[in-house]
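Every protein chain of the complex appears in place save one, which is left out.
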Amino acid sequence: MKIDRLQAFSDGVFAIVLTLLVLDFKVPNYQIGHLNQAVIAQWPTLAAYILSFFYVGTLWLFHHDYFAKIKQTNRQLNVINLSILFTVTLINYPTSLLSESIAKQNNADIRFAFTCYALVALVISALFWALYRYMAVHHELMRHHEQFYQTIKNDPVRSVTIYAIALIGIQFNSWLGVFLILMGNIFHFIAYLRLNRSVTRYHLNGKDD
Amino acid sequence: MKIDRLQAFSDGVFAIVLTLLVLDFKVPNYQIGHLNQAVIAQWPTLAAYILSFFYVGTLWLFHHDYFAKIKQTNRQLNVINLSILFTVTLINYPTSLLSESIAKQNNADIRFAFTCYALVALVISALFWALYRYMAVHHELMRHHEQFYQTIKNDPVRSVTIYAIALIGIQFNSWLGVFLILMGNIFHFIAYLRLNRSVTRYHLNGKDD
Amino acid sequence: MKIDRLQAFSDGVFAIVLTLLVLDFKVPNYQIGHLNQAVIAQWPTLAAYILSFFYVGTLWLFHHDYFAKIKQTNRQLNVINLSILFTVTLINYPTSLLSESIAKQNNADIRFAFTCYALVALVISALFWALYRYMAVHHELMRHHEQFYQTIKNDPVRSVTIYAIALIGIQFNSWLGVFLILMGNIFHFIAYLRLNRSVTRYHLNGKDD
Partner (left out) sequence: MKIDRLQAFSDGVFAIVLTLLVLDFKVPNYQIGHLNQAVIAQWPTLAAYILSFFYVGTLWLFHHDYFAKIKQTNRQLNVINLSILFTVTLINYPTSLLSESIAKQNNADIRFAFTCYALVALVISALFWALYRYMAVHHELMRHHEQFYQTIKNDPVRSVTIYAIALIGIQFNSWLGVFLILMGNIFHFIAYLRLNRSVTRYHLNGKDD
């Protein structure tokens, strides 16, 4: 398969995942004349939506820039990529769990929903780790591998670690967990900025087309 | 990231948003033998659907023609664009609020639904404003910037103003609000026509490929 | 806008419409141990799904081959195309009405559902007619217009006529209506075959790239 077809397909899945998240917004049951109260009570849905939209959006930017460095794909890479897409589509589910459990304000349920969220995030980061490891061994599939890889190679390990700590932290204190999940997402964004800067540098140096 | 990949991704999100709107059409609960009455009573769903379809459609045409003038993207632009896409996917929700509240004919709820709609529209226009401001400063990312930008630079300010007035107007009179939201959408469409004319002129003058 | 971007966007909307149709298939309420009976009782959903899938599929093939003859787009064409896409996404709704009303076996409701279906189909064909008329006047937008247009110019009028007769027929006899809607869809398919043959002939003659 040509690498740009793989990327177009992956971009398509990311675009659909991003957009399907909105289906979680349903008109609430409300007492006629008090729609406003019912909608305002849905703030957890909005919060969970914002969290997941920018998380998936960052993952897309990241995935896109990373695959732009790959010049060829093969069977193994296709399977790793399909697994990443699988876990990304899954995010939809813990997002719903979050908004539902926060709306119902039970602490044990909220903790469980955050646990699911952190678990999916951890698996996503672990699969990116597998991707990095695989590409490190098969650098013939990549353009200008060494230097590029050196800069970013520890990023997935770091985010796996953050989500693992989040998973443990949540069991003791929900809000500590939330804080760590947010840290994880922000870390992704920073990692993306670094990846992008490194990709851009190659472009400017004319080392890459 | 290459600008055409960013555009393909954004086009994908717009296409999905447009199509998901139809999921708001559900077969109504009806008394057997009187499906026709139940369907006719769903006219608010159709009206809200038409409103949002052509609103999002216009936004797409607009977004598409604007990004066709950009020759390169960067981190900041990616984040602005992702934020625009975020608010565009949100439209789905006030659309449902509108059709539901109009069907139930409570004036306070209708007013609230229009308020939500105008609010989302205002934020979308504000983000386009941010986009215009950003591009005005970074004209190195654009082709033939000056003249093109002069023609259209005040459009988002105008539509933000329209939606802000709509937001206030709705609180006094729902139908004034509706009228202003429609004005806002029609204004978008006119703005698109002007943008398109200006883009086409460059093409004809051979200043652009 | 470049014509291939318009086509990619339209193809995207068609692909999503085709796939969303399946969401009408929901696991039925069933008595435990008798899932098979409940599923078999859903045959109208399957029938409506098959009808709409191949109808939308044919429309896509048709739309695709027609736009492949257009070399440039403009504001008016964008608006006509957006209107066509609007009515195509609408098909989802009468499809649900059909499967629901047939399952409930009330004749008046079935007749009404078929009326809605024929109405949407008629509007789609009417918009294709508008497209043909517009392109006939603006042949500067098309490649090798004359001969190509002569072959197919009456097709939309014919299908509008078929659906108009279907609309009337349904009021007297549901099954006559069904028969005419099927005729309409089959006519679309034949029209597509003719369009495709004519497009292919140009290719073989080397008149077109």
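Per-chain residue numbering starts at 1, and chain names A, B and C are given in the order in which the chains are listed.
Simple rule for what comes next: a contact is a pair of C-beta atoms (placed from the backbone, for glycine too) under 8 Å apart; a residue touches a chain by one contact, two chains touch by 3 or more.
All figures in this text were calculated on a predicted structure; none of them were measured in a lab.
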| item | value |
| --- | --- |
| Chain not shown, its touching partners among those shown | A, C |
| Selected residue (touches chain absent from view) among C:F14, C:F86, C:Y117 or C:F187 | C:F14 |
| Residues of chain C (touch criterion as defined above) contacting the omitted chain | 7-8, 11-12, 14-16, 18-23, 25-27, 30, 32-36, 39, 50, 53-54, 57, 60-61, 64-65, 68, 192-193, 196-197, 200 |
| Absent-chain interface as seen on chain A, which is shown | 1-2, 5, 8-9, 12-13, 16-17, 20, 23, 74-75, 78, 82, 85-86, 89-90, 92-93, 96-97, 100-101, 104, 106, 108-109, 112-113, 116 |
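Here, only the chains that are shown with their structure count from here on.
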Chain B omitted: connectivity of the other chains: A | C
| item | value |
| --- | --- |
| Fraction-based call for chain C against chain B, same above half, different below | different |
| Chain A on chain B, rotation in degrees - Cα superposition, rounded to nearest 5 | 90 |
| Interchain centroid distance [CA atoms averaged], chain B/chain C, Å | 27 |
| Junction residues of chain B, two or more chains touched | 8, 12, 16, 20, 23 |
